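The excerpt is restricted to a subset of chains, each kept in its original location.
Chains here go by letter, A and B, matching the order in which they are written, and residues are numbered from 1 within each.
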Amino acid sequence: MDLSELKELLRTVVENDISEFEYEEAGVRIRIKRDHPAGASGEDSRPITESPFNAGHSLGGDERQSIAKAAAQGTAAGIHTIVSPIVGTFYNGPSPGVDPFVHVGDMVQEGTVLCIVEAMKLMNEVKSDVSGKVIDILVENSQPVEYGQKLYLIQLRKG
Amino acid sequence: MFRKVLIANRGEIAMRVILACKELGVQTVVVYSEADRLSLPVRMADEAVCIGPAPNSESYLNIPAIISAAEVTNVDAIHPGYGFLAENANFAEICIACGIMFIGPPPKMIKLMGDKALAREVMQQRGLSVLPGTDRINGSKHFERLAEQIGYPVIIKAVAGGGGKGMRVVRDPGELSRSVELAQVEAGKAFVNPAVYVEKYLEHPRHIEFQVIVDRDGNAVHLGERECSIQRRHQKLLEEAPSVAVTAEQRAALGEKVALAVRDLGYESVGTLEFLMDPQGHFYFMEMNTRIQVEHPVTEAVTGIDLVKEQILVAAGESLSFRQQDIEWRGHCIECRINAECPDTFVPSPGTITAFIPPGGPGIRVDTAAFASLKISQYYDSMIAKLIAYGPDRTVAIQRMRRALDTMVVEGVKTTIPLHQKILRHSDFTEGRLSTSFLERINA
């Protein structure tokens, strides 16, 4: 079976909402498994309430899910996500009015301090655990962040 | 009143607090672990903050993370629910130090009642009977004579105890010494504090508890008793109000004593005094829980009072809107705890709930955070729902509970529903012959 046939098969499996598929013939073996073939979707009757948390918008169920997944899986190939290790307030620099630790485009080393998350008056430094280039900063200065919230995207250095 | 409350808990009690806050027009924030990201409280609260990974120590017991979440969301108060940090005096103190109201009693009351031996003492001083027993035992001297005086069987209990840990029944004087040592080791492991004490052991007592609520002005009201005799391994499984064994006179007399005692101690908030009742109708104070109980709905049903709302109002400094003479008990209410566990072995049964259809109709209340497709995590308590049946009398409450159990659907995990069905049809239950050994007896 070639790639285009495989892709077509995958599409068919998804379209038909199959949760598991196995096929074996003459040395070829295919196994497809899907976790949430349909899952809850559709309309939510709950009124959306405004929240000061997370840059002025409440995290809806789907969003919470996608954050969880992203945090768990990392993102696209070669891009590393730095997440907040604790709940607290994000500061991009050592004190107000001072230059941020890093800007988009900066190269960082493993161990470079990226930001501070303040929790209970304690300033917790968040260091990069990889070396590479900062390609995005996902939160605003002095914004509250939760555990596991994505803070920085780092393009890994090749090789 | 509070503008915004943070709920430092999960599952059905987090939902329960959210509902109370919604009725009061108070904004809610829930904190949650990564395992609870798709939970109902997270969906239903106005705000939700992830505070850590699944293990309790890193999330629901993580005081700095919870306080930090409270600060960044700018709440006025924290509701601890039950379990987790609900009876942690240190947490209550930190809340207050950070300028956040702790929805519960003053920390020193939590500390006092957390010491089971001391609680016995102060309640005895205030006119409540306790079982004959010793003060705390640190060494293992002298208590053989004390046990002899008390008379066997005796029970060894941890001073810092709870949940059946560090408890040992001793029927034979020759086993006392070894049992005390073992209990001390167990208590030390479970509660850090190895201190134990010895008490007369009642063979087939009823577990009867009294609900109280006290406001900051010192108005103390008791809301009558609950019978919680049906337990497995010292954990309650089915509760009801009123108890068939308690007369109106007993309720009034003991209730008054209880309300006076807690007022005299300077208690505030809701609280529960647990008693053992012997077949002769004597009540012995065991301990006081300084939080909302799992089984609070049975009291709500028979008194018409919303305990969680009142708890929040009292914490906000409001005066109680009722006095003792306003309390009337009407009808009968039973609560069955639906746990995700094997009904025979009580082994937890984590997994994904594939179908969940709670029962409805007249007289039925369901408190739950479960729904079809929810994953029941092995990290947390196995209780997935509280099924609450009210009727004008005990007979109707039983009929309603039976049909509610028979029409409840939970698929994907094993539950205690079959066990409750058995209990509700057992003649000892329908005729009210209850004791803490009920479950052993009917399963024998």
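Just a few scattered comments:
FYI, a residue touches a chain if its C-beta (ideal position, glycine included) is under 8 Å from a C-beta of that chain, and two chains touch if they have at least 3 such contacts.
What you see is a predicted model; the values in this text were computed from it and never measured.
Summed over the entire structure file, the copies of each protein chain kind amount to A x2, B x2.
Basically, only the chains that are shown with their structure count from here on.
One finds 39 Å separating the Cα centroids of chain A and chain B.
Listed in rising order, the residues of chain B touching chain A in the complex are 27, 29, 31, 34, 37-38, 42-44, 46-53, 59, 64-65, 67-69, 71-74, 98, 373. The touching residues of chain A, when paired with chain B in their complex, are 39-40, 46, 49, 51-53, 58-59, 61, 64-65, 67-68, 86-89, 119-120, 122, 144-149.
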